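Every protein chain of the complex appears in place save one, which is left out.
By letter and in written order, the chains are A, B and C; residue numbering begins at 1 in each of them.
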Amino acid sequence: MGMVGGGQGAFIGAVHRMAAALDGEIELVCGAFSSSPERSKASGKDLFLPEERSYGNYQEMIETEKTLPEGDRMDFVSIVTPNHVHVPPAIMALQNGFPVICDKPLAFSLAEARELRSVVEETGLLFGLTHNYTGYPMVKQARDMVKTGALGKIRKVVVEYPQGWLSTLIEATGQKQAAWRTDPTKSGVAGSMGDIGSHAENLAEYITGLQITELCADLTTFVEGRKLDDDGNVLLHFDNGAKGILHCSQICVGEENDVNIRVYGENGGLEWHQLEPNTLIHKTQDGQRILRTGVGDLCESAQAHARVPAGHPEGYLEAFANIYRNFARTLKSILNNEQPDPLYADFPDVHDGVRGMAFIETTVAASASDDKWVPFNGK
Amino acid sequence: MGMVGGGQGAFIGAVHRMAAALDGEIELVCGAFSSSPERSKASGKDLFLPEERSYGNYQEMIETEKTLPEGDRMDFVSIVTPNHVHVPPAIMALQNGFPVICDKPLAFSLAEARELRSVVEETGLLFGLTHNYTGYPMVKQARDMVKTGALGKIRKVVVEYPQGWLSTLIEATGQKQAAWRTDPTKSGVAGSMGDIGSHAENLAEYITGLQITELCADLTTFVEGRKLDDDGNVLLHFDNGAKGILHCSQICVGEENDVNIRVYGENGGLEWHQLEPNTLIHKTQDGQRILRTGVGDLCESAQAHARVPAGHPEGYLEAFANIYRNFARTLKSILNNEQPDPLYADFPDVHDGVRGMAFIETTVAASASDDKWVPFNGK
Amino acid sequence: MGMVGGGQGAFIGAVHRMAAALDGEIELVCGAFSSSPERSKASGKDLFLPEERSYGNYQEMIETEKTLPEGDRMDFVSIVTPNHVHVPPAIMALQNGFPVICDKPLAFSLAEARELRSVVEETGLLFGLTHNYTGYPMVKQARDMVKTGALGKIRKVVVEYPQGWLSTLIEATGQKQAAWRTDPTKSGVAGSMGDIGSHAENLAEYITGLQITELCADLTTFVEGRKLDDDGNVLLHFDNGAKGILHCSQICVGEENDVNIRVYGENGGLEWHQLEPNTLIHKTQDGQRILRTGVGDLCESAQAHARVPAGHPEGYLEAFANIYRNFARTLKSILNNEQPDPLYADFPDVHDGVRGMAFIETTVAASASDDKWVPFNGK
Partner (left out) sequence: MGMVGGGQGAFIGAVHRMAAALDGEIELVCGAFSSSPERSKASGKDLFLPEERSYGNYQEMIETEKTLPEGDRMDFVSIVTPNHVHVPPAIMALQNGFPVICDKPLAFSLAEARELRSVVEETGLLFGLTHNYTGYPMVKQARDMVKTGALGKIRKVVVEYPQGWLSTLIEATGQKQAAWRTDPTKSGVAGSMGDIGSHAENLAEYITGLQITELCADLTTFVEGRKLDDDGNVLLHFDNGAKGILHCSQICVGEENDVNIRVYGENGGLEWHQLEPNTLIHKTQDGQRILRTGVGDLCESAQAHARVPAGHPEGYLEAFANIYRNFARTLKSILNNEQPDPLYADFPDVHDGVRGMAFIETTVAASASDDKWVPFNGK
């Protein structure tokens, strides 16, 4: 694996590396960790990489690695830069024969996302997107229960992603994570809706198997001086007639990363909170049942995506590692000319990424519109 | 106290009686418990009332009681009938000099509610409305914290009231509670929004001290054959610029009565769940603090509305009893020509009831409208 | 009902009155609320009693009430005084024909308790003891599940009652509740073990239907200057071979009244916490099921001891009221020469009280002993 971005001081780059390392199936062999060649080298040294494989920029990395003999050169590229530097390295990597796994949201804009999709389709190479919350075993269990009819026809979905870390104008204090996320030249047209709202949208559609068809949005910028939304409330209509609410916020003081979802069908409901990710609550007219990672009769996928027996809490990095492991195993099957195991060929792809970008742009447009319902076209 | 409604088999009538009895400050002396004189007598007998004070209808009760000597006759009327029988007995009671405490929502329609308000204002008599969730000590604590600025300016409110008991067409099975609540001739123009959405609206405004100014609503009837909404999602705008989400549902399978609210301001947040009513979570950038009924330095009102020391859970009936006790103490002050103690003169009144009816009618209209934002006039 | 004790400023007297009042089946008609006749009168006035029925002492109350015509005179006596004033009024009441309901622990000493038991047996009158935690619906459900074999043979019991309010020498500050509880001339030989350890013992035996046969105890007085234990750890052996741990404490800073119990059998386990009393967790090898007051297929007793539908939290006063209501209904059946309904003839009695006193004295002796296991004879 070769990495683009994620140099010293970055948050998500280290997460990707730990996630990739956890199972011993992926090795970091090179990187272009920073737009500054010196910082890239320094980062590579911290990571025990030979100096010549810490590249000054992604172009150099892709071109040089391509010349290395198979077996030596990187097998795929991992992109962990801010949003506006997702698509250019992704397209270049693909066009030079390297599969890509990329942080979310997919792109800076929907147009750019669609362009990337074309390249993925043309090259036929594997592409993964790290909507990591879908990597949790109990999210897989939830999806399976919906799919196998445990809830009956789905009627209502409530998905939330409240955070509090942007309650004040911390981008003005030099906080690096806040700075690019609130900068429209790096983040795109949306703030909270792009950074976390798109996770919520992806999670809701992943679990329910439904697609949003139209929405009504109310985005707000609460913090004075901020350039993008820091809060959003959205009403949803799904393709089977289900109704939904999605809200995300970065001004909910005291909230960490409380991604959570409730899904109700004709016969039952489900509730899952990322902050207690090993618990899935199954609700019926007769009461509630607590499903737990590793306990009892879970679906095959929930079992395959847990690493330790019941009672040993698995968390964010393990879920993230499931995305990487699934991507790597699927890639290995392809490289070996084998049929990928559907159990592992389960990770967000470029189509999810395009849907996410469409969601972001549609909510921004809908919020500005006087129309109550705005159609959502995720293609 | 004389009661209208609440005969054998009723749910809320028994609740009102237990709430009134708890503190030994209110005595049930008569009732018109049923529209059937026989059932009214039978109910009265169960309640150890003398036969002559179990009346065949409310008209008879009001007229007869009025003739009794002061001290013997009922001091006020409690109305616990279905919605369409709130206003007629209330108006008659008031016009005959009896103060009234009434179940919610206030009326069958907004027009009827406004008519009642006029009578309350003309007679100058005390009127209480049992939006009982405002009776919980930790709701009072939440209100106090907002009022005294612990959260700073309020930005976001999320209030929910999910239930699951109407997930199927149980009104067709003869279930009495379901039957009238889903019948537009008894319940009014709304189902879930009237029965429980109005509680959520009242709770949000009570805690925040804010008023809703406009809203966007999406009501649904999920259960085939049902005549009124059983689910509603509403976006809210408040008078200080805060944004909100209100959702209520009676088709969330497996949910009991999970009324809950989260309020976020510039400096902090609060979270309260009716199912664990003695806990209030105070959120700040430095973490969460658990406030508990009876523990530590709570506001005067939170202390005055708890009956037992910390660690002895108080529940729904105690909160309901707080509404009754506050009404009774305020009435006693008035009858004694004393200034009511503001600590106890704290219960929903006819103006809250008119706001609630306006909320119900506005959400129904907004849901049917193509306009995104519909003004809310609670007067 | 006539009350002994519970005058102005008392805590538990008010609890007994609210518990008795809640269902409208018991009326407070007289009392000897204080050893000071003036304070007794003042308390009676607060409670709307006629002056002549606020007696100066319990002797006067019993003697005078006895002379009143049946129907007018009190039907039974409720004793809510400190421990050393339980047995004398109880014996006098019984010997004058009045049934008795009494606060726990039963007596000042085991010898005194056994004397009272003799009087109960001689008079044949009804006697109730307010170990109120057994009044919770979900405790009844737990008992039923053990009895009907849902857990299989019981192997292990862990019962706890931690409090923190006596972490410092507050008895030296004039705090009335602390003062008598830590005074061996009023409380008896034990502090925490008598006040709350006996609740834990009663709860464990009530739920499991097992009896303790021997125990090993380690009581401690942590707060300097205190005269009685404020903490106790006890290992238990039960009559079926099950093992147990009981611990109670009044120096666990920050704990309210966290009475809780876990019971494990060959096939399943149960967990209940008084601070969330409407939840009972049923544990099996396949995971956990949440049983809730009012939800699903609970046992007849759990249903009969709840007053409101699911989702309306019931608490301490409701559980306490269940003890009173059961006592009153059983008494009514006896007075009417009817067979008491076993559903309601379910409240702690004098034999439970003697067991409790034996438990208190045995743990104190065992703690002082070098013997590892001390036999427990609860007769």
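Note that in this section a residue touches a chain if its C-beta (ideal position, glycine included) is under 8 Å from a C-beta of that chain, and two chains touch if they have at least 3 such contacts.
What you see is a predicted model, and the numbers here were worked out from it, not measured in a lab.
Screening A:R17, A:R226 or A:R355 for touch with the missing chain picks out A:R17.
The residue from B:R292, B:R307 or B:K372 that touches the chain not shown here is B:R292.
Note on the undisplayed chain: of the listed residues C:G44, C:G269 or C:G353, the one touching it is C:G269. Residue-wise, the contact with the chain that is not shown comes from A:Q274, picked out of A:S40, A:Q274 or A:Q288. Contacts to the hidden chain, counted on chain B, fall at residues 285-292, 295-297.
Interface residues of chain C with the unshown chain, by the touch rule above, are 151, 155-156, 158, 164, 167, 216, 218, 220, 222, 231, 233, 235, 243-245, 247, 249, 251-255, 262, 264-269, 282-285, 287-288, 369-372. Within the complete assembly, residues 11, 14-15, 17-18, 21-24, 28, 47-48, 163, 255-258, 274-278, 292, 294-295, 307-318 of chain A touch the chain that is not shown.
Definition applied: only the chains that are shown with their structure count from here on.
Separating the centre of chain B from that of chain C, both taken as means of CA atoms, is a distance of 35 Å. Spacing of chain A relative to chain B, judged by their CA centroids, is 43 angstrom.
Annotation for chain A: residues touching 2 or more other chains are 285, 287-288.
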